[in-house]
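Okay, so here's the structure we're looking at.
Apart from one protein chain that is not included, each protein chain of the complex appears where it belongs.
Up next, chain A:
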């Protein structure tokens, strides 16, 4: 089984115009990869299906907008992958 990072990177490459090789662990999904909100929703839909979870995008956005969490915590690829792994683990547990 590929890592969460690889599976998410594949989803982003398939869903958007970003070449797979440009998607690195330190890539910021919005600032570096240029994913807009509509493409990001498609990506989240694909992640939800791929991992059988419900990515809490609204809660994340609220945390970032209120200053409770830095955007990097959710929107840098390696951190996004870690959050997804946590959600999968929470579902399984």
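The definition used in the following text is that a residue touches a chain if its C-beta (ideal position, glycine included) is under 8 Å from a C-beta of that chain, and two chains touch if they have at least 3 such contacts; residues count from 1.
One rule holds for everything that comes next: contacts and distances are computed from a predicted model.
This figure omits one chain of the complex; the name its UniProt record holds, of "Beta-hydroxyacyl-ACP dehydratase", "Sigma-70 family RNA polymerase sigma factor", "assimilatory sulfite reductase (ferredoxin)" or "Electron transfer flavoprotein subunit alpha", is "Beta-hydroxyacyl-ACP dehydratase".
Of the candidate positions A:13, A:30, A:44 or A:71, contact with the unshown chain belongs to A:44.
Per the touch definition above, the residue from A:11, A:29 or A:55 contacting the chain not shown is A:55.
In the full complex, chain A touches the hidden chain at residues 38, 41-42, 44-45, 48-49, 54-59, 61.
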